[in-house]
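Of the protein chains in this complex, all but one are displayed in their positions.
And now, chain A:
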Amino acid sequence: MDSDLSPQDKKDLDKFIKFFALKTVQVIVQARLGEKISTCSSSSPTGSDWFNLAIKDIPEVTHEAKKALAGQLPGIGRSMCVEISLKTSEGDSMELETWCLEMNEKCDKDIKVSYTVYNRLSLLLKSLLAITRVTPAYKLSRKQGHDYVILYRIYFGDVQLTGLGEGFQTVRVGIVGTPIGTITLSCAYRTNLALMSSRAPGEDEGGTYAGIEDSQEVCTTSFSTSPPSQLYSSRLSYQTPGLGTVDVCHPTACTAAAHPHQMVVPGKEGGVPQVPAQPTHGTAAEHGRIPSCPTGQSPQPAPPTSCSSEVKTVSPSDALETTFTRKVGAFVNKATTQNFQQPLLQSSVSHDASDNNVTTTSLDLPFAAFAPRAYDLEENDPMVHPPPSPAPSSPLQGSLHSNSSTHSVGQPQDDFVMVDFKPAFSKDDLLPMDLGTFYREFQNPPQLASLSIDVSAQSMAEDLDSLPEKLAIYEKNIDEFDAFVDTLQ
């Protein structure tokens, strides 16, 4: 067989097949990065663009492909496969498709290697470009990011299609006959994507639901039967910090990850959305999220999920640059002239609290003593007059209550922007406590003393011991109780 092929042709053919395999992997992986790919045409040949196509080479992908090939070439009985799978944020994964570059024994002796085979391989790559946008995994990969990511795995040897579930479809991209065999490129893809919701990888609809442990086991099994080359699964786009290797190689992956609603820890390399604190984002919806931020906690650099997106800041230095504006809802009356004492929790901050002459307890407000905040006039309102410097650390609410502009109450939490919210139609009559603040306050009321942990730590025995004493007291006051009962009747 090979004797019919001149040494030069054989050498060329091997080179073509090798680079074809590498370019195939690049096209497939790039098509699953989740972004649109664009390369430029160049009329003057550079000599480095294989098959006359501008296909970028992602170094990590080339490295993986070469590792999988381990010096061999795809040949008869030795197929090169690229497996695309999906992995959810919970850790479940599911194979979506397997692209196979195979060779069969059907030879085309008369074909010219350096010309016809080369051009047909080029055509096959173009077909691959077109087909990779057509299979169902493409749409999934374009939407990856927060809930799931797309992973790839390259292996060499026997094709494994069992992970695709029942009813998988196959599409043939094309074939190219060569003197040593016919190269075929095809894709087997899972059709039943409804499994994603049940998170049962490798199972068909109606099949048994696998728990997370089981599913991991299934995955491991399917990977462990893989051929000699090392198993490798690398992320195409990152979701959580720490898996940043892929991002570094390929800038588009980084920008893909810089999606506004991804959770990003400040300082992560490659694409943290540098969102400056935008207090004027004080829309109703957003402000509604802020109260759910934990009160009484020390400022955290990474905001909890509920307060994500618009209120992220990147570094503490940004806190100084935040400005406050108070948005006033329609029909809202201004605050009354009453001043209120600083909140009870503000003990660590010293203010000219003596200026305040009315305490919250004097209000006709139920449980006013428990109200953790007090409310200021607008002139003392930090929303309108931003504190010039951060105060010593204090809880989040403090930023609302600075008494004067010389002290700033509470270092505003670095990553939160307090925007006071006045809901429309709210009136400050009895208390200049608007609905939003009220709601915020009482969303996190202090725990009842009787339910507090200290009390429950008391043993039952102690409770029982104290009973006789209590009974004695009650007996003493029995007349009062009787009188009380009479009034009820």
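For this structure, a couple of remarks:
Operating definition for what follows: a contact is a pair of C-beta atoms (placed from the backbone, for glycine too) under 8 Å apart; a residue touches a chain by one contact, two chains touch by 3 or more; residues count from 1.
In this text, contacts and distances are computed from a predicted model.
Per its UniProt record, the hidden chain corresponds to "Autophagy-related protein 101" from the list "Large ribosomal subunit protein mL44", "Cytokine receptor-like factor 1", "ER membrane protein complex subunit 3" or "Autophagy-related protein 101". Of the options A:73, A:107 or A:171, the residue whose C-beta touches the omitted chain is A:171. Only one residue from A:131, A:151 or A:180 touches the chain missing from this view: A:131.
Listed for chain A, the residues touching the missing chain in the whole complex are 36-46, 49, 52-54, 115, 120, 123-124, 126-127, 129-131, 133-135, 138-139, 142, 171-177.
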